[in-house]
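As you look at this complex, bear in mind that one protein chain is not there, while each of the others sits in place.
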C-alpha cells in the first residue's frame, strides 16, 4: 500500500489554478492545514483572518454572497465549535457555497480534547442545507474538490493531512453520495469512514482468510445519506451490521445507518464502533485508537461478539499488515499541531 | 384540560429559597425567560451577563468550579449556537453542574430562524457528559428542578414559558430517564416530546374512538436514552413506531429511537414526525405546526399512511379537542420575544 | 441639541428626512396600538438615522421588488435565493451602496422607512408579523429591506466585511453601510469584526450605531456596560464619531469624517422615547412597548401625529 504525503497541499494549488472565484481563508494555521503552497502560488486569493473564527465564518458568508467561493482551512474543532452560530446563520441558512476543510478529525491528534473533533458530524448533521463529507485516503483527497465544488450550498469536509495511505485506485474518484464497495459478503456488513477504513481493511484481509464473508463499504458522504447501496448492504448480512468511525457513536455514521435501518424496518442488529460518548485525551493516534477500540483489533472483537465465534487473529497478525503499510511514518518526530 | 401561566417563574422562586448555591444568570432576556421574579426575590443570587453568551457559558463554568450551581436562562438558540464551544469546553468537558434553561424550542416563536431552536438536541446529543431534558406540560415544569439538581454534571433543558397546558397529574412528577405511559396499545407505538405531546394526545383521543390501539409514551429525558419501557414499546406495535417532535427529524428523539431499534434489531418501521431537515421562518406557532406537519392532523395522516387505513378524522374533529384546551390563549396579543 | 434648535435654515432634503422620521414614528405607533405591542422605541430612537440615510446619505437604485410583498416563497436552498429582501434597496450593482441591517428586531422601523421612501406600499406594513408573510417581526433576508439574516446579533458587521472586501477586490465604488444597535457591542464577534475591518483597511464600510443606551433588561450601563464606545472602537482601529442621533444634519455630515484606510463608525446617541413624551416615564423598560391603561392617551397622541404627518 502506497503512502502519500501532503496530498491536499499540492492538489489544491493545481486544481484552483483556473478558478479565480476560489479563495482560501486561513485561521492562523496555514502551515498546519496545507495551504502554505496555495498562499505562495496565489497570494491575491489568500486571506488571513487570524484567530477569530466567528468573524471568519460570517466573513466567508459575505464574500460568498458576492460570488466568491471561500475555502476555509483550519482544525475541525475551530470550524464547528467556536463559530457554530455563524456557520448556521451566516452560511448554512442562506445556503452559500462556503467550503469548510476541517483537519484533525476525531483522535488523530495528540492535542487533547480541545483539538479532537470527536462530535463534529453529530453537531453538524442536524443543520439544514449543509453537506458533509469525510475522506479516507489519498484518492479521496485528490478527487474531492470537483465533488465539493459541484454542491450548491455549504460543504463541511472531515479532512486528512500529512502522511496518508492510498487505499483506492487513483482512477476511481470519490463519488457524491455513493459508497465504495471494498468487498462483497454475506456474514457481516461493515460500513466505515475516514481513517477507520484503513483499519477495517487491515482486519477484513485477515478475517477473510478465516472464512468470514464481509460486505465492506467505505462511506464518504455523510449527509445526504441516501445511497441505495448502503440500504441494500444493511439488509443482507447473516449476523449483523457494524459501523466503524473515528467519532463518537452518537450522531455520526452509526446513527445515520441506524436511521436508515429503522426507517426501512431492517431487523438486523447494528453495532457501532466509535468513541463511547466519552471525551478522550492527548496521546498518539495509535495509542488512542487502541485504547478506545477504533482499530483493526476492535473490529475483530466486535465480529467475534456478533458471530459468537472465536476468531484466531492476534495483534501480531494485524501488525503484520500494519507494518507493511506504515513503513514511512517516522515515530520519533514530534508533530506541531 | 387546565392551562397554566408562568409556571417556572413562580416555581423557581419557591424551589430555590433554601438553596443558596443556586444562582441565576441572565443573558439580557430576564422578562422573556421568567426570571424577573427570581431577580426580585434573590437579587444577590442573580447575575446579569448581558448579551455576551460565550462569556456567560465560560463564566458559569468558573462559578460552578467554586461550588455554585448556575442556572442559565435565555433563548435556547443562544445557549447552544453562539456559545457551543464554551458549553463544550468550559462546562461539559469538566462535567460541571451548570443548568441550561433554553426557551423557545423548535417553532414555538415567530422570531424566525435566528430564534427557533430546531436542531438543539441534534447539536447537543453528541456532547459527552451532557444530560438533555425536555418538558411538555406544567407538571413537567413544576417537578423538573429536583431532577435537574440531582444530576452530577451539566443539564440542558428544552423549556416552555408563558401559557402551557397541564397534561399530567400534578402529583406525578417528571422522573429521570423514564417516559410517561399515556396510553397502552398494540397497533402503533407513538413516542412524543415537548409540545408535540399535547398535539399527540389530541389526536390519540379521537383515534382511539376510531378503534386504533396506541401505545403512547411522553419522553422527557432525551439523553441518556436507555429507558427499558421505550425499548419494550418499540418492539410491540403491529404497524410501526412513530416519533413526534418539535425539532428536525435528524438527531433528536426520532434518531435516538432509531439507534435503540437498530442496536436491538427491532424490525419495525419507524416514521419520524418533525421538521424535515429544513429551516422554518417567522410565523405563529399554530401556523408553523400545521405547515410543517407537527400537529395532531399530521399524526393522523402518518397513521393512515402506516396502517393503510382511511381514517375519518377531520381538522374539525381535532379542533373540537383543541378548542376546549386553548380557551385562554388571547390571539390578539403580539408577544415580545 | 436637536436639529430644531440649531438655528440653521432647513434645506429641502432635511424637510423630507424629518417628515419621513415623523412618518416612521407615526406608523410604528399605529401598529403598536393595533397589534397591542411592538418594537416601538426602536423606531423612535432610529427614525432620524434611517430617514437621513435613505434621504440623503445612501446611493441606492429604485426598488426592484413588488410594492406589496408577496407571501413567503420558501427558504434558501429550497427554490429561493439568498438576500432577496435587499431588492427593496435597488440593484446591487457596482456603483450603488449597500444597506445592511444588523439588529433584526428593528424590522418595523425599517419597514416603516421603506413605506416612507416609497419603496414599499403601506399594505406591506399591514402584513407585519402575520402568518406566511416575509414582513416578519424579526427581519430575515427575505424581509423587505433586509439583505442578511441577523437576528442572532453581531453577525452583520462580519458579513459586511466580507461583502466590502469582495467589492474592494472588484474595484467597486459603492459603499457598504451597516445599521447596528448598541446592545450588539456586547457581543465578542462585533470586536472580531471591527478588528478585521481595520486590518483590511476597509474604508468602504460605514456603520451607524443607534446608541439608545438601552437593551432588553434596562440601561446598557446596568446590564453590561459598553462605554466608552468611541475609545473602544478607536482602539480597534476604526474611526468613531459621536453625533446627536436626532439631528439630521449631523447624521448626514458624519460621513465626511471618514478617514482613508479605516472603517467609520457613527455613534448616534438617541432617545428611545423621542417624539412620544408619554413614554419617558417608562424608561429604561422600553425594549418592547405595549400600551395598557394608557392606550387611550396613545391613541390621542397618534391622532395628533397623523394630523401633522399627512
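In order of appearance the chains are A, B and C, and numbering begins at 1 in each one.
Everything that follows uses one rule, which is that a contact is a pair of C-beta atoms (placed from the backbone, for glycine too) under 8 Å apart; a residue touches a chain by one contact, two chains touch by 3 or more.
Just so we're clear, the structure is a prediction, and the values are computed from it rather than from any experiment.
A.B. asks: In the complete complex, the chain left out here touches which of the visible ones?
C.D. replies: The chain that is not shown touches these displayed chains: A, B, C.
A.B. asks: Tell me which of B:66, B:171 or B:316 is the one touching the absent chain.
C.D. replies: In the full complex, the listed residue that touches the missing chain is B:66.
A.B. asks: Looking at C:195, C:215 or C:270, which makes contact with the chain not pictured?
C.D. replies: For the chain that is not drawn, the touching residue is C:195.
A.B. asks: Using the touch definition up top, pick the residue from A:17, A:238 or A:281 that touches the left-out chain.
C.D. replies: Reading the full complex, the residue touching the unseen chain is A:281.
A.B. asks: Touching the absent chain in the whole complex: find that residue among C:236, C:288 or C:301.
C.D. replies: Spelled out, the listed residue whose C-beta touches the missing chain is C:236.
A.B. asks: Can you say which of B:30, B:55, B:139 or B:284 touches the chain missing from this structure?
C.D. replies: B:55
A.B. asks: For chain B, which residues reach the chain that was dropped from this view?
C.D. replies: For chain B, the residues touching the absent chain are 44, 47, 49-50, 52, 54-55, 57-68, 85-86, 89-90, 93-96, 128-129, 153.
A.B. asks: For chain C, which residues touch the unseen chain?
C.D. replies: These residues of chain C touch the chain that is not shown: 186-192, 195-196, 198-199, 224-226, 228, 231-232, 234-237.
A.B. asks: I need the residue numbers on chain A that touch the omitted chain, in ascending order.
C.D. replies: Output for chain A: 26, 28-32, 48-52, 54-55, 77-78, 81-82, 110-115, 278-284, 287, 291, 332-337.
In the analysis below, only the chains that are shown with their structure count from here on.
A.B. asks: Just grab the chain with the largest centre-to-centre distance to chain A, centres being mean Cα coordinates.
C.D. replies: Chain centre farthest from chain A's centre: C.
A.B. asks: Please find which chain has its CA centre nearest to the centre of all protein CA atoms in view.
C.D. replies: Closest to the centre of all protein C-alpha atoms: chain B.
A.B. asks: Can you give the whole-Å distance between the Cα centres of chain A and chain B?
C.D. replies: Each chain reduced to its C-alpha mean, chain A and chain B end up 32 Å apart.
A.B. asks: Show the residues in chain B shared as contacts by 2 or more other chains, in ascending order.
C.D. replies: Only 77, 81-82, 113-114, 278-279 qualify.
A.B. asks: Of all the residues in chain C, which ones touch at least 2 other chains?
C.D. replies: If we look for residues of chain C contacting two or more partner chains, we find 75, 77, 149-152, 188.
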